[in-house]
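As you look at this complex, bear in mind that one protein chain is not there, while each of the others sits in place.
Right, subunit A next:
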Amino acid sequence: MSAPNKSYDPVEVEALKPEVVEQARDEAIAAFAAAADLDELKQAKVAHTGDRSPLSLANREIGALPPQAKAAAGKLIGQARGAVNQALAKRQAELEAERDARVLVEEAVDVTLPFGRVPRGARHPLTTLAERIEDTFVAMGYQVASGPEVEAEWLNFDALNLHADHPARSMQDTFFVEAPDGSADSGMVLRTQTSPVQIRAMLAGEPPLYAVSPGRVYRTDELDATHTPVFRQVEAIAVDEGITFGHLKGTIEVLVEKLIGGGLELRWRPSYFPFTEPSAEIDLQCFVCRGASVGNPDRPCRTCSSEGWIELGGCGVVNPRVLVAAGIDPNRYSGFAFGLGLERILMNRHNVADMRDMVEGDVRFTLPFGMEI
């Protein structure tokens, strides 16, 4: 390195000659452009912008120039270095983009690989179906009520207008709980219906009462494709001033529309239940064949057994005797009640052919139903 020399003529310094600077600049730019990858570019960078590069060396000479020459030389070198750095940055960006593109290609995977590292669970469709029905009623302003499965006979039968010798009491094949003396006279049964929950709800307070009660019930049927001794019902009850059979129809129509879909006809068949009067069985038009299978052997329908109708459940206007037993003034209040079998709804709504699938707990049956139905 030369010491500052006031008498020094810039023209005399070889490295600061414009043509030399320009050449160094052009060589640097050419070297960058020629670099095939980031490593070569790094080498070119050291060679052309490093401490020992011609432009760096030339730059050092400026310090030794007389003050009046410094500005011009500085400008000359500065411009050259600016152009070189710009070319370097440009090439750097180009090569990095090339490298990134290459790496991303190399890192590509087969995204169709199956992945089951975290196993999925599922809730039973009867549980989620009950919840769906509950939600429909809750949205209408009902409360959800529940009660014990081993229930007092008084609540399961007597309070529901089924006295001890009532023929309907033998219709329902009841599991009786053993009494302390070993007899059947414990006064307790496995509830045959969720109706005792309605009595409990009525006993709990004054109307208005709007309640829905899903739950397990029991009858002494052997398990087969269409029967199970343990099954689920959902019952709803409304007790208020001025409740009519028409209100019952309206409510069930809403439920069916929410649960199964609109546009299906309902058939109301007079029937007999001790706890309601008038009583009705509700049939839903078969949503698969819409009745086209009836009397038509060429188009049999498995869903409705070619009957055209699917039995939904029973309903009616609460018998005033039931209100009396529950301490409700039948002259002021009236009510309606209805009950649906969940297994049958699940079979129809989800094409389940065999009741046993709902009972046996095979995970292959339950998994597809997921968390909600």
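One rule holds in what follows: contacts are C-beta pairs under 8 Å (C-beta built on N, C-alpha and C of every residue); 3 or more make two chains touch, one makes a residue touch a chain; residues count from 1.
By our rule, contacts and distances are computed from a predicted model.
Student: Looking at what's absent rather than what's present, what does UniProt name the missing chain, "Rieske 2Fe-2S domain-containing protein", "Xylose transport system permease protein XylH", "Phenylalanine--tRNA ligase beta subunit" or "Ferredoxin"?
Tutor: Of the names offered in "Rieske 2Fe-2S domain-containing protein", "Xylose transport system permease protein XylH", "Phenylalanine--tRNA ligase beta subunit" or "Ferredoxin", the one UniProt assigns to the missing chain is "Phenylalanine--tRNA ligase beta subunit".
Student: Which candidate, A:A80, A:L126 or A:M355, sits in contact with the chain we can't see?
Tutor: Candidates A:A80, A:L126 or A:M355; residue touching the omitted chain: A:L126.
Student: Taking the entire complex into account, which one of A:G63, A:G82 or A:G187 touches the absent chain?
Tutor: Residue touching the absent chain, from the options given: A:G187.
Student: With respect to the chain omitted from the figure, which of A:K70, A:R267 or A:R290 is a touching residue?
Tutor: A:R267
Student: Given the full complex, what residues of subunit A touch the hidden partner chain?
Tutor: Touching the chain left out of view, subunit A contributes residues 113-124, 126-127, 131, 134, 138-144, 148-155, 158-159, 161, 163-168, 170-171, 175-180, 183-188, 190, 203, 208, 210, 216, 220, 222, 229-230, 238, 240, 242-247, 249-251, 253-254, 267-272, 277-281, 294-295, 317, 319-321, 324-327, 334, 358-364, 366-367, 371.
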